Each structure stands twice: as structure tokens, then as C-alpha cells.
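Starting off with a structure, shown below.
A protein chain is absent from this complex, but the other protein chains hold their places.
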Amino acid sequence: MSDQLSLLPFDLMLAIYLIAIAAEAMSGALAAGRRDMDIFGVAVIAFVTALGGGTLRDVILGNYPIGWTQHPVYVYLVIAAGLLTTLVAPYLHHLRRAFLLLDALGLVAFSLIGCQVALLLGYPTVVVIMSGMLTGISGGILRDLLCNQVPVVFQRELYASVSLVVCALFLMFGAIGLPVDANSALCFAGGLSLRLLAIRHGWQLPTFSYHRRWD
Amino acid sequence: MSDQLSLLPFDLMLAIYLIAIAAEAMSGALAAGRRDMDIFGVAVIAFVTALGGGTLRDVILGNYPIGWTQHPVYVYLVIAAGLLTTLVAPYLHHLRRAFLLLDALGLVAFSLIGCQVALLLGYPTVVVIMSGMLTGISGGILRDLLCNQVPVVFQRELYASVSLVVCALFLMFGAIGLPVDANSALCFAGGLSLRLLAIRHGWQLPTFSYHRRWD
Partner (left out) sequence: MSDQLSLLPFDLMLAIYLIAIAAEAMSGALAAGRRDMDIFGVAVIAFVTALGGGTLRDVILGNYPIGWTQHPVYVYLVIAAGLLTTLVAPYLHHLRRAFLLLDALGLVAFSLIGCQVALLLGYPTVVVIMSGMLTGISGGILRDLLCNQVPVVFQRELYASVSLVVCALFLMFGAIGLPVDANSALCFAGGLSLRLLAIRHGWQLPTFSYHRRWD
């Protein structure tokens, strides 16, 4: 991570990243609770939700060693956040708005980090965008796989699309020469606004339903 | 990919490969439609079905960089094929036979390419065969995982077995000195015939049912 944090002032970006993985870990813990898992399962799902997207990105891009293996503190943080969630869960629905905000923050932060990693490795544009989206949304997809449900990121309000928009904006602003700080700040603001507006107004992509049986 | 296309005349093999990934992308899009995903989910499932098998093979064999990251056109093609499917879906069942033919073509082409990749990397025979099968069938397995269903490749007419037969023939013919062009053409013809006959006559492997509960 450390060398990929240059896209915003270091301390701010690191803080956002830590908040984001903690928020993702909490969403993983809640999903595990819906499947009545034991606390070990909670810790594993929290870990996979928070750090699985970055892991998948690093494996696909061949970016070894994988981030969290060099930063044990991330591992402790997400496991602690997951276990803490089991204690505070009865009160969490009061915090729904805060939680959605943190999750949106994470989505945007993960997406920007994923773009940056692929850019540093010299991959072509479409791979940079896919790396951003992979980092942004695949933790949630892995969480849903392990909890045996169809990934919600493809069925609800704009989520994966926010990641796409953030990545595309980041590359476009970069191409027209915007300094990286201003670029990141703009993408953050744009992505966050889009996600929050989508939640508020229930914006969704058109869905594709196909239930004809061929055989 | 480009360096793995030498097993048939280049243009023909590339054409077959492009048709194959487009056909796989379409099968992915239809599966996403059965889960009422949004168009973003359709694109993702199309991508994973078409290019996920090769990705998994490359990750397991340590064959970096992964194919599609160097050929953005493959990415555009499979996403376009997936999205196009949502438009033409109402008419697709008229094309069932053409679709099954393309899918069978893809199965055989993917299997031969997977063998070839592992051969070039110097892996032992059993790994070459597994690489061929991984490339041939795991895109469909990933598709079914993401759509939350038991992989159909293990429950219907001969499918995975066709991949195995193609890989085994390719290695055997190679071992007895058949030139690679003739070898590939023979394997294509054999694999395609076997798959189409299996569909026509409903050939299946014996299944294993075990429903005794121990506890």
C-alpha cells in the first residue's frame, strides 16, 4: 500500500483507507451473521470482504508480495472490526447512514487505489479501469459467494457503476493534465456524491431478466 | 495469446478463439439474466465466463502477465457480446443450435490452447491436461458460482469429458509425431463431434448420488 498512497496527501489517504477496510469488514461480519456463522467465520468473512478485493487484484496483476502480507496491522484491524461488529450489532441499524457513508468512502478509495496500482505497473487503460473496479467491488462479491448469495452489487442501487465512473474520471482528468491531488479530490467528491444520490433516489441500472428455458 | 496460436494456421485459430470467447460471453450474459442482474452484472459475468478460465490457468501456472491484460480488444469484445445479448435475447432461442455449436467450438479451442500454454511452460503431462481442462471448463464454473448455482458442467451431457478427451488426444498424437497442424485439426474434429453427438443423444457420465446423512 504505502507506495500507492501518493495520490492524496499521505496521511489523509491512509486514514480513508483504514476507515474503508474497517467499514468493509463490518459489512462482511453482518453478512456472516445472516448465515449464523461462528465468530471464526465472522473473522474470515470480515477479512475477505475488506482485503479480498485487493488480494484478487494483486494476484491478477502479478503484483507480489500482496499488500496485507507486508502490513500485518491491516489484518489485525479488519479482524478486530469484524469481531467488534458482533458486539455492537444490536445498535448498528441506528448508524445505517454513517455505515453507508463509510461504505461509499471505501468504494471510491478502493477504486482509486486500484487504478493507481495498475498505472504504476504500466498496464493499458482498460486494465487500469478494471483494476480499479476489481479493488472496489470484488471484496463484496467474495463476501456474497462465501455467504452463498447472488452478489448484491449487481442487483441494487448504482454501486459497481460508481466504481467505473470514478476510475474513468481519474484517467480522464489525468490525461488532460490535472495535478494528481486535485484529480483525486474531484473523483472522491464526484464518486461519493453519485453513490449517495443513487441510494437516496434509488437509482438503478436497467436490469436484464431472462427466464426462458431452452430445454 | 498470440504466441500460443501456432497450433493451427494463425488467422484461423485466432478467428475461432474470438468466436469462442464471444459465445462464452453470451452464455454468461444469459445466466446473469436468469438472476435478474443489472447490465453491469451482465458485463461482469460475460467477462468472467469468457476470460476467467484462461485467467485461472495463468494464475495457477504462474504465466504472467495474464493474457487479456495485454490484449484489451478481448475485453471489449466479450463485454460487447454480453451487452448485445441483452438486446437479442428474445430471439436467441431460435438460434439454440448455432449457439451450442459455437459453445462446443469454444470448449475445444480453449482446451487446445490451455494444453499448448502448459506445454510451452514445460509442465509435466498431467498438468498439461489439467491446464487444457481448466481453460476449457472453468469459465463456466466461475459463471455458475457467481450466479449461485451448482456448476452445470458436472450434471449434464458430456462436457468436461470432451475437454479431457481433446487434451489426451492432442498429447497422444503429438507423442507419435503427428505434425501440429494435422493434430489440432483432428482434435478439433474429434472433440466437436463427440460434444455434438453427446448433446444429440443425451450421453451422460454415470452420476454419483449420496444422500445418507451421518449425523
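Here the chain labels run A and B in written order, and each chain numbers its own residues starting at 1.
As a working rule, a residue touches a chain if its C-beta (ideal position, glycine included) is under 8 Å from a C-beta of that chain, and two chains touch if they have at least 3 such contacts.
The structure presented is a predicted model; accordingly, all values stated were derived computationally and were not measured.
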- Note on the structure: Contact with the hidden chain, among A:Leu30, A:Ile141 or A:Val162, goes to A:Leu30
- In the whole complex, what residues of chain B lie against the chain that is missing from view? 59-62, 123-127, 130, 141, 145, 148-151, 153-155, 160-161, 164, 204-212, 214
- Note on the structure: Against the hidden chain, chain A presents residues 29-30, 32-42, 44-45, 55, 59, 64-66, 69-70, 72, 75-76, 86, 89, 93, 96, 145-148
